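Below: the structure, in structure tokens.
Only one protein chain is missing; all other protein chains are in place.
Read from first to last, the chains carry the letters A and B; within each, the first residue is number 1.
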Amino acid sequence: MSELVRTLEALLFLAPEPVGAVELAEACAAEPDEIAEALAELGEVFAPGRRGMELREVAGGWTLSSAPEAEAAARRLLAKPRTPPLTPAQAETLAIVAYLQPVSRPEITRIRGVSADSASGTLLERGLIEEGGRSQFGATLYRTTPLFLKLFGLNSVDDLPDPSAWDPSPEDEADLRERLLKAGEARVATPS
Amino acid sequence: MSELVRTLEALLFLAPEPVGAVELAEACAAEPDEIAEALAELGEVFAPGRRGMELREVAGGWTLSSAPEAEAAARRLLAKPRTPPLTPAQAETLAIVAYLQPVSRPEITRIRGVSADSASGTLLERGLIEEGGRSQFGATLYRTTPLFLKLFGLNSVDDLPDPSAWDPSPEDEADLRERLLKAGEARVATPS
Partner (left out) sequence: MTVAGLELDLEVFSGPFDLLLTLVLREEVDLMEVELADVVLAYLDFLEQRGELDLEAATEFLVLIAALLELKSRLLLPRDEEDVLDFEPGEAADELLARMLEAKRYRAAAEHLSGRLAGEHGRRFRSARLPGFLRKVDLSESAAVYDPAQLGAAIGALLRVPPPISLAHLTIPRVTVAERLRHLRALLRSGITTFDEAVKGADRVTVCVTLFALLELYKQGEAVWEQEVPFGDITIAPNTPSGHHARMSA
């Protein structure tokens, strides 16, 4: 392991938050391509399944995380769960904030059709969303946090898939049409 | 690297304090001699001079620490105030503390209309504000720090810009604190 790779390992071990390649280059007094090469080597060392740690690129920077295989032991030692799963209401609220940010609470409510107060409160408390300014009427606007990106393994919100990917497909439409015809026939067969 | 060694590596990476061999054995559901063997193997991997981290046995048990060779780079990266752009919530909270100091947390909440716990926590952690005594009702009071002045390029808080340039109704003669509290209460009363 070269000195630069060792230094990078030490920095990523110490840094409380993901560190961008530019900052790493400055701290190591190295050129960007040297850093890229060293990060690639470190990525090999900490490739999934090899070690107790993994090298990850999240929230716009590089960081080390524990390997998922050690989770059972980590839970026993640290006695606190990683991140509890989201309830459907929380996941929906988070999805709306992630895609439409900055977005106000009334807008979230309009899209969900039900109040999002409790869900957004929990998301704020868990640090997954934060206030990001105010609308022209003074309503608080919400956006996602770097912690959200970290916990969801995303480098940026641009990595989220295009939501139109989940719109009903032409096949689904055709399927519905077919069910319509069948239902129509059934009605003719059994007049009420 | 065996599974047990990988798990130990993950645990020592995550643990903020040194961990004793007995606790490690319990967390890994392994026998003491297996742990001793695994620690010896890990000690080989992280022997001084080999990696960016070192495995060390200290008073309370086993711990990973950064290698001394990386100290200069670590200082360049981390031994400096963290100054990411302030979020709107942080800027609001910091402005309230700067202009009204000393000011209590409940007062900040009343002015903002929403809780400032997370923002003030971050400002405390970054050393921009600090606790400075208690109000007559026992609430913690906040004030700005010398680091705050330094990072804003100010000689003293008297050099803060006159808010009248941004004031929607500068002709209002009332005290700044009273006006902020009144506006905050009006915001809470207005559903947005």
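We adopt the following convention: a contact is a pair of C-beta atoms (placed from the backbone, for glycine too) under 8 Å apart; a residue touches a chain by one contact, two chains touch by 3 or more.
Treat the numbers as computed from the prediction; the structure is a model and nothing was measured.
Checked against the full complex, the one of B:56, B:143 or B:179 touching the unshown chain is B:179. Contact with the undisplayed chain is limited, among A:29, A:47 or A:114, to A:114. The omitted chain makes contact with chain A at the following residues, 13-14, 16, 54, 56, 63-71, 74, 82-83, 85-86, 88-89, 91-92, 94-96, 98-99, 111-114, 134, 137-138, 150-154, 160-161, 163-164, 166-168, 176, 179-180, 183, 186-187, 190, 192. Residue positions on chain B in contact with the hidden chain: 13-16, 65-66, 71, 74-75, 78-81, 83, 86, 88, 91-92, 94-96, 98-99, 111-112, 127, 146-147, 150-154, 159-163, 165-169, 176, 179-180, 182-184, 186-187, 190-192, in rising order.
We take it that only the chains that are shown with their structure count from here on.
Note for the complex: chain A touches chain B at residues 1, 3, 5-15, 19, 23-24, 26-29, 50-53, 64, 66-67, 69-70, 73-74, 76-78, 104, 106, 124, 127, 130-135, 137-140.
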